[in-house]
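See below for the structure under consideration.
Shown here: the complex without one of its protein chains, the others still in place.
Labels run A, B and C following the written order; every chain starts at residue 1.
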Amino acid sequence: MKKQVPLTITFIVGVVLVLSVFFPPVETLGEDFSLFFDIIAVFAFFLGGGNLIRVHTDRISKKKKDWGFSMITIGGFLIMLAAGLFKLWNPGDISADVAATGSLFQLMYDWMFNPLGATMYSLLAFYVASASYRAFRAKNRDATILLVAAFVILLGRTPLGMYATEWIPESFSLLQIPNLAIWIMTSPNLAGQRAIMIGIALGVVSMSLRLILGVERTHLGTDNE
Amino acid sequence: MSSIGLIISFLFIGLGLIWLLILAIKGREVDRRLIFVFIGIAVSVPLLFKISFSEKATPIVRDVFYKIENLPEGSKVLLSYDYGPSMAPEVEPMSNAFVRHALTKNHKVYFMCLWATGQSLVATAIDSIVKKEFPDKVNGIDYVNIGFKAGGTGVLNVIITDFRKMYLTNVDGVNLDSVPIFNGIKSLRDMDLLVSIGGGFPGVKEWVLFAGAPGNIPTAGGCAAVSAPLLYPYYPRQLLGLLGGIKGAAEYESELKDVYPDRFADMPTPGIAMMGPQTLAHLVVMAFIVIGNIAFFVTRKKKV
Amino acid sequence: MDITKRNIKNLYCVHLIVFLFLISSLTVFAQTETVAEEDTTTIFIPQSPISVTAEDYKYDRGESVVINWGLSPDDDGSGKVTGYEIFRSEAEQDDFISVNVVAPGISTFRDKSVENNVEYIYGIAALNGDDASPMTLSEPVLPDTEIVNWNLLNLFFIGLLIAGSVIYFIAHAKRGKKLFIRKIAGLEAIDEAIGRATEMGRPILFIPGINDMDDVQTIAGITILGRVAKVVADYDIKINMPVARSIVMTTARETIKEAYVGAGRPDAYSDNMVRYITDEQFGYVAAVDGIMVREKPATCFYLGAFFAESLILAETGNSVGAIQIAGTAMPAQLPFFVAACDYTLIGEELFAASAYLSNEPKQLGSLKGQDVGKFMAMAAIALGVISVTIARAWGGSFFPWLDEFMHRLFTITN
Partner (left out) sequence: MDWTTFGVWLAAVFTLGIISFLYRDNIFYKLCEAIFVGISAGYWLITFFWDNLYSKFYSQVTDPVDPQWTPWIGFVLGALMLTRLFEKIGWLSRWPLAFIIGATAGVYMMFYFVSNAMLQVSATILPIYTGSISGAISNLFIIVGTFCGLIYFFFSKEHKGAFGGAAKIGIWFLMATFGASFGYTVMSRMSLMLGRLDFLFGQWLGLIK
């Protein structure tokens, strides 16, 4: 019984939203849903944020390994909360934009949040290199194609590609690396992308139907609590 | 300064790679942290010592360059700045190069933009390049800025038949009929070349679909690297050439320097400068792929 | 002191305003002069458009009106007409505002800026430069809401065909027909990967992507978690699941709990298996990277929606020697997973995974239904390619018609 009600809700909501596309008076139901979702997400955050605090206070109270860092995490969380809720240092009053220039919230974003995030993102430059060293090896035919395509494109992104293949006559100009790189991007690459995208669409349709019809119900958890 | 840096970095990276190659041939594992060090050096040394490499224009860029180069003097070239500050680092070097090239060839340049954010960028270009580097060029005779009009593709739909239906005046408020450069110009069809810079919407694609193709007007473009693959399919028929990302800008700049070594000796080349670290980093990545494969084949042979 | 300063400023302001006023009146003068000048030149005023009809756009919520008109007799390609201007007024108000200008030769326009249930009248004027013909007016039109969008009939039928085949095979499977499903390498490897964690006595790390439950990829990741958790519960391996979204946290807990209850060991389950980190993409990645290097998981699963973090996670996982199984429907991230992970579920395979692993006839039936959908897509492409090629090369009447039909069939109007 505890599973029947949720399955019915999923079924009704799913069917209504699929069909709403075809009926102009209700065609914006999907937008309403995202509004509801945004509000639900706030409530859920109390569970998530609560979990964050519980995990770290637990570490501190039990003096587990690295408990000092847990204190820093909780401290950062609370300072950011206070800065945003009470709009500390905000040049305007309480109705001002929370991220107004000069507010503590904005300063913490600029000096801490932003450089930390941007640097984490930039680590990709290093990982791209180490991944290509390890992965692009001619182990078999599939891997060789992967390797060759990547190498041609990489070569096309440097002046070397042009210098190396300039001598190829005009009638075979497709074989010049820069042209070859463009051709790979617009022809085989496009074909592969399309196959992946059409496949994904059908996968989503089938997955959605399984969910709506209640064939797939793993996410709903257990009946016997 | 630059050459010392170049020698040091090449020596360092080159010797390092050879050492890695020897390690690989001996079948030893290469610590990933070594790869990190190489990438770090390859990116930061060119940045610190301002090392750059001379680019060689690829056909798709060369087609744009020689279109502007081979048009008879006094041809009418329209530059549309269809981008904002966030895209500027990647495409501004292109628009600057276009302006310099067109004015050097004594073409008449018509500035406009389909993005509201493009207005200030056009103004900057006119102040910092046209007025400073081409002091003899006269506003209204050699170039004109008609600014921004809202409507995107709608603007193109109108000005392909009549400029004056959309633009009564230039940005200075002067009636187009009183602007000499607009004498005998009715619509986009009177232009000899359309160049759109910017990869968003509206951008190069819209210029091709709503102006270049229906009006049969030569159209070229410049765009950010992410949008280039979406535009390649229009080349070479509807789009006579395209500058994709900072690499395209660098190629154009170097072609400009090659053809006009004296005129543009001191020209700032942000595209080429930004490509320096990129090129070195790409070369290092490719070197690693080669070393990785040598290592793979050597160890496989040993196992057999 | 301050007051004097302000006074001086005010004075400047007054001067400025007077100055601007003078300048603007001068420009007005100048403009009237130009107009007077233009009067001496010959002005061509084109003839009005022949007839104007305005109709409610079908099918919408009364948000747009379609206007059609007959071209002005002067619009013969000679350039005497430079465009048409579309005006609109609420009926019985005679207060026309300009809606848009279109190029000559065009005789239709869709005005998307109207309000539902307000009656309008449209007027079209032919233009020649700054001069315009008198407007031709339309009958009043009332934008209205339609109940059914018949424009999407093609979407409805194709959708029905594909959804129908999926549902058919789900229903068909109920009667116990055995279906063949090919092996999917990444899924075959799951047992091996979990077994490895058992041998090594190290935990399993499960990342369901960084999107929330309102992304179907996250749901797919959670359903696979359900299958993985069953094996984990059976072997009593430690599973560690840091998540970036609160709703995903609660759902994942429920899912793992179910697996432990199913295995008959509900007491071995703990909420600590799933914990929330932060909603911030790279903050989450920083924490997960830390967890990886400190706990050294034997196996990492990345199943869900991923963005730039895909490669950061996969490379860090690789550096600690974990077996990695990834799956995502983000085309941009697939190359990185393919390069850095041991097995990758490519796009559609991610959604098929839970059905494949469940081994239930109904779920497997849905995969068969998907295949029928793919077959239909391929058939449509083949038919379309043949018709457009023949139409281009030889013309005739049937193939151009078929080409047009195929084109319409796959075009969504709105």
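For this structure, a couple of remarks:
The rule is short, and it goes like this: a residue touches a chain if its C-beta (ideal position, glycine included) is under 8 Å from a C-beta of that chain, and two chains touch if they have at least 3 such contacts.
Keep in mind it's a predicted model, so treat the numbers as computed, not measured.
Among the displayed chains, contact with the absent chain in the complete complex occurs for A, B, C. One chain of the complex is left out; on chain C, the residues touching it are 155, 158-159, 162, 179-182, 184, 213-216, 219, 247, 250-251, 254, 277-280, 282-283, 286-287, 289-290, 293-294, 331-332, 334-336, 338-339, 346-349, 352, 356, 367-368, 370-371, 373-374, 377-378, 380-382, 384-385, 388-389, 391-393, 406-407, 410-412.
Residues of chain B that touch the chain left out of the display are 33, 36, 39, 43-44, 47-48, 50, 225-226, 229, 245-247, 274, 277-278, 281-282, 285.
Against the chain not displayed here, chain A makes contact via residues 2-3, 5-7, 9-18, 20-21, 30, 32-33, 35-47, 49, 52, 66, 69-70, 72-81, 83-85, 98, 105, 107-126, 128, 132, 136, 141-143, 145-154, 157, 174, 183-202, 204-205, 207-209, 211-212, 219-221, 225.
Just so it is clear, only the chains that are shown with their structure count from here on.
Chain centres here are means of the Cα atoms, and by that rule the chain farthest away from chain C is B. Inter-chain centre distance (chain A to chain B, centres taken as mean C-alpha positions): 30 Å. Shown for chain C are the residues that touch two or more other chains, of which there are none. The set of chain B residues touching two or more other chains comprises 32. Residue ranges on chain A touching chain C, taken from their complex, read 21-25, 27, 34, 37, 40-41, 44-49, 51-52, 55, 113, 116-117, 120-121, 123-124, 127-128, 130-132, 134-136, 146, 193, 196-200, 202-211, 213, 215-216, 218-222, 224. Chain B contributes residues 30, 32, 35-36, 38-40, 43, 53-60, 229, 232-233, 235, 247, 278-279, 281-286, 288-289, 291-293, 296-297 to its touches with chain A in the complex.
Contact residues on chain C toward chain B in their complex (touch as defined above): 27, 34, 79, 82-83, 100-104, 127, 129-130, 319.
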